[in-house]
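One structure, as structure tokens, below. Some questions next.
In this view, the complex is presented without one of its protein chains, the others remaining in place.
Residue numbering begins at 1 within each chain, and the chains themselves are lettered A, B and C in the order written.
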Amino acid sequence: MQTSLRRSGNIVIVDVVGDIDLHNSPRLRKTLLQTLQEAQRVVVNLEQVRYIDSSGIASLVEGLKESQSLKSRFILFGLSKAAREVLRLTRLINVFEVYETEKQALDA
Amino acid sequence: MQTSLRRSGNIVIVDVVGDIDLHNSPRLRKTLLQTLQEAQRVVVNLEQVRYIDSSGIASLVEGLKESQSLKSRFILFGLSKAAREVLRLTRLINVFEVYETEKQALDA
Amino acid sequence: MGLSLKLVLSSDPRLLGAVRGAVRELASGAGFAEEDCRAITLAVDEALTNIIRHAYDNRPDESVELTCRSLENGLEFILRDRGRPVDPAKVCARSLEAVTPGGLGTHIIRQIMDQVCYEPLPDGNQLRLVKYVNKS
Partner (left out) sequence: MGLSLKLVLSSDPRLLGAVRGAVRELASGAGFAEEDCRAITLAVDEALTNIIRHAYDNRPDESVELTCRSLENGLEFILRDRGRPVDPAKVCARSLEAVTPGGLGTHIIRQIMDQVCYEPLPDGNQLRLVKYVNKS
């Protein structure tokens, strides 16, 4: 898994690429929590996520919780099939703010 | 591996999809040799070949030899990275008639 | 004839990707649709992740065995470890209605697999997972 950040004003877009599993979900968690300290809105791009397991989903849930306590926004977009399926299985897909495209996520 | 045939006049295009290995290269070989009995020109589409090993290359070489003895044509196009790399390693890339696109292969 | 592939690995999360690679291809070769291949891969990965985290408390140098077998109409996965036993009361213990980061793995496994059977062995633990083709 690789993450990279793109900033525009108060918004940070986190592009996540590859497989998210027990090996690297702690790194994703750290990136998300740090980014939330620095931006009013964190937008996570999951288009290139080939695989994500429950530890990766747990990192996203932690991001969501942190954003709620910071009163900032935490948004997902471009869910790959893998990401969509796991969020469905765990019944968490409606808990997140999810958009199809980056533009929708930025405009929301 | 899946193969499917498209006919237009004396030409048959063989679309090969997936992994070609010891398990299925005998099937590829059979398809190629049969098709060569029925068409003046056999054009093999390797765009969707994710993997090919030496047994797959051997099947292509047999197709080539058969076409030479039948005085028909045996053409490859759209080599995937995997196909290109194995044909390079085995120094066979220049032995075949190879084109980039289907159009080039049909017009040649 | 049935196919059988056994993987013996250390309990190191860096090996999960390789196991997934094998399981994904096995599932695809067994005739599962793409979405099922992804699901099966996920379930086996979650089972391994649980062994690493709970049976072995994240110690990366313990041993895990994963035996994959083709059935007439599906695939069977048997995982074996020599770590702490599973407390059945903790499996699928949380409700999926609550929004918390933990406790998702066993739910995922049960939702995907047709058979999920935790069994203590004399010298460790076994988890048997079965998925049938064309049965949702």
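Keep in mind that, in the parts below, contacts are C-beta pairs under 8 Å (C-beta built on N, C-alpha and C of every residue); 3 or more make two chains touch, one makes a residue touch a chain.
Every value quoted in this text rests on a predicted model; they were computed, and no experiment measured them.
Remark: the absent chain touches shown chains B, C in the intact complex.
Of the candidate positions B:Gln40, B:Ser55 or B:Ser72, contact with the unshown chain belongs to B:Ser55. Summarising the interface, chain B meets the missing chain with residues 19, 21-23, 51, 53-55, 57-59, 61-62, 64-65, 81-82, 85-86, 89-92, 95. By the touch criterion stated above, the residues of chain C touching the omitted chain are 1, 3-10, 12, 14-15, 17-26, 28-29, 60-61, 68.
In the analysis below, only the chains that are shown with their structure count from here on.
The greatest number of inter-chain C-beta pairs in contact is found between A-C. Averaged C-alpha coordinates give centres for chain A and chain C that are 25 Å from one another. With each centre defined as the average position of its C-alpha atoms, the distance from chain B to chain C rounds to 39 Å.
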